[in-house]
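Below: the structure, in structure tokens.
Complex shown without one protein chain; remaining protein chains in place.
Now for chain A:
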Amino acid sequence: MAESICRLLRDGALEGEHAPALTIKDSIASPFGFHVFAHVLSQLSSFILAGKSQSRGLVVVCFSRSPSFYLELLKNKGIDVVSSDKRIQTLDCYSDPLGWKSRLTETGNFMACSHETSISRTTNVFKDVKHMDKLYNSIVELGKGLVGGGKIRFSVAIDSVDEMLRHASMSSVSGLLSKLRSHDQVSSIFWLLHSDLHEAKVTAVLEYLSSMVAGLEPLHQPANGQRGDMENFSLIEHNLKKGKFHVRFKRRNGRVRVMVQFSLQLSEKERIDKANVVLPFEHQGNGKPIQIYDGRRSLADSKHERPVGATETVQTSEDSGRGEIIYYRDSDDEMPDSDEDPDDDLDI
């Protein structure tokens, strides 16, 4: 199903049509949005570099992670970033979104570090995120720089619409997205949204503006919102490893195509995570209370500390020595409480 999404983005827009736009939305209950975003990004990049897509360039607008993170990610997925600077450019809205550093440097109180002042070939720093029209112009300029003028198109990836909404109003963000969609040279556009950071109206607006909505939902809904309950805990834990991938396509014939997939396409990760799972009743006999956190911590670690593209390799190294499913029932070292009736000891 991710293939159909990537295919639609790859094929791009027809003449006179708005560019296809994808919203990837997730929530804390099923926080895999970034994995999907990274997957789509790497797929589209490889299509672009192989010349198989309508668009000839990609502009990545980086709000929540630095551009070097994305370049690293693409490199880890096997995409040659060094030679692809003619095709992939990043717009850096991460290092200095409001232009504070440059203002501090001007006042002389702040010595900019050398690596920050060096502008790499593939990234451009944008310092004025409050003004969506300037952002629009920068994106278009960058895109045109990649593909030239005329009829050649480029794609746009925005890593976090949440960050944009922090700085600018809903209507200006929607204006930017719809202007990009209707620009002659934009082939496709996609963005990530964490839906629980906003009111429902924001999600509704972004769904209105997009032609495909990929939502990540938890497989099991917890009974209530409380997290202290042990059963809910394991459910939540389960939800952090598996989820439901729900996609709605607005097709050209005016109909809506709905596809649902019941586990995410993180097959490698899934296998490893499965091994990490500690079933709820198991930990009672383990004597190792910390094990229940294992699955989540390895996930959290891999998300924040390392680039996601390296997840597969990272997971295997962290795996050693942790998280095996130990079946106490069948094994030799029987725990004292498991089978016996404690009252058997009584002599009456």
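The rule we apply is simple: a contact is a pair of C-beta atoms (placed from the backbone, for glycine too) under 8 Å apart; a residue touches a chain by one contact, two chains touch by 3 or more; residues count from 1.
In this text, contacts and distances are computed from a predicted model.
When the listed names "UspA domain-containing protein", "tRNA pseudouridine(55) synthase", "Pyruvate dehydrogenase phosphatase regulatory subunit, mitochondrial" or "Elongator complex protein 4" are checked against UniProt, the chain not shown comes out as "Elongator complex protein 4". Taking the complete complex into account, A:V205 is the one of A:L8, A:L104, A:I152 or A:V205 that touches the chain left out.
Take chain A: the residues that touch the chain left off the picture are 169-171, 174-175, 177-179, 182, 201, 204-205, 207-209, 248-251, 253-258.
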